[in-house]
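With one protein chain removed, the remaining protein chains of the complex are shown where they sit.
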Amino acid sequence: MIGFDILVILMMLTGLSFFVATTVGIIRFPDFYSRVHAAGKGDTLSTSLFLGGVIVYLLRDFSGDALLTAIKLLLIVFYIFIASPTATHAIVDAGYEFRVPYWTRTSDRTGKAGTDENGENKFYPEDLKG
Amino acid sequence: MNLELFFIAMVVALLFLMLCNLYRVVAGPTVIDRMLGMNVIGIKTTVLIVLIGIIDGRVEMFIDITLAYALLNFITTIAAARFYQRIAQPAPPEPRESLTAPSAGPLVEEADAAAAEPDSEKEENK
Partner (left out) sequence: MPAIFTFFVMFLFWTALSGKFDGFHLGMGIFSSGLVAWLSHDLLFEGHTKKLAPTLVEIACFLRYLVWLFGQIVLANFHIAGLALSLHPRKHLEPHIIKFKTSLKTDFARFVLANSITLTPGTVSVRIEEDTFYVHAITRRSSADLAGPGPGEMERWVAWVFEGGTR
């Protein structure tokens, strides 16, 4: 019994630490595209860790209702695994279409975003449609 | 052992993290940044509703709300992203000044300006 509790606490604390890393990344990263990296990856795993902790907590004292709720939680986890990368992709696609300025190391010195180290704009490929 | 206190601590921590994410929503330089912040807050909210349901002792009811909220969050994000993508579609030769960050100048001029700059990274490699 106490083993289940420790498992729940461990899973939730791991999920919380990944949430903290995501939040710090979203606040600290220099441009929009790096923030997308933090948001898209951190949220998927930490949400499933949290909900997995809830599943373990519910199945600790087993009953039919608890099993049904656990199945619904599993559905939510499965859904988030599909939906979170798709939403991330939609946001970053819109930002790419929007020509959101991006960050390079030279842009820190010059104060201007948009070029790589050779002064060429390789970020937006020429043959990109639309 | 009763885990109720631990769950309450988790709820408080999640609320604090959502407050931190709200900084990106308020201060984000572009519209898309704000949208990203709202998406992250929405995902945290799904977890928050489940935890509140456990503390309240009625997970069976709150789980349906969570499912609906997760669906709604996803659809909202997709709809907003598609909307702003359609706004940006008739792309002018330079970024829209009013909606992007002030640092976004015309792309061609930036290329000329940065070409004049010496390159530190290549020097490091040498």
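Residue numbering begins at 1 within each chain, and the chains themselves are lettered A and B in the order written.
Just so we're on the same page, a residue touches a chain if its C-beta (ideal position, glycine included) is under 8 Å from a C-beta of that chain, and two chains touch if they have at least 3 such contacts.
The structure displayed is predicted, hence computed values, not measured ones.
Colleague: Considering the whole complex rather than only what is displayed, give the residues of subunit A touching the chain that is not shown.
Modeller: Here the touching residues of subunit A are 17-18, 21-22, 24-25, 28-31, 33-34, 36-38, 40-42, 44-46, 65, 68, 71-72, 75, 82, 85-86, 88-89, 92-93, 96, 102-105, 108, 116, 122-125, 128-129.
Note that only the chains that are shown with their structure count from here on.
Colleague: Just how far, in Å, is the C-alpha centre of subunit B from the one of subunit A?
Modeller: Those two chain centres are 9 Å apart.
Colleague: Taking the touch rule as given, give the residues of subunit A at its contact with subunit B in the complex, in rising order.
Modeller: Of all residues in subunit A, those touching subunit B are 1-2, 5, 8-9, 12, 15-16, 19-20, 22-23, 26-27, 32, 35-36, 39, 43, 47, 50-51, 54, 57-58, 65, 68-69, 72-73, 75-76, 79-80, 83-84, 86-88, 90-91, 93-95, 97-101, 105-107, 109-115, 117-121, 124, 130.
Colleague: Give every residue of subunit B touching subunit A within the complex, in rising order.
Modeller: 1, 3, 6, 10, 13-14, 17, 20-21, 23-24, 30-33, 35-37, 39-40, 43-44, 46-47, 50-51, 54, 59-60, 63-64, 66-67, 70-71, 74, 77-78, 81-82, 84-85, 88-89, 91, 95-96, 99-101, 103-105, 107-108, 110-117, 119-122
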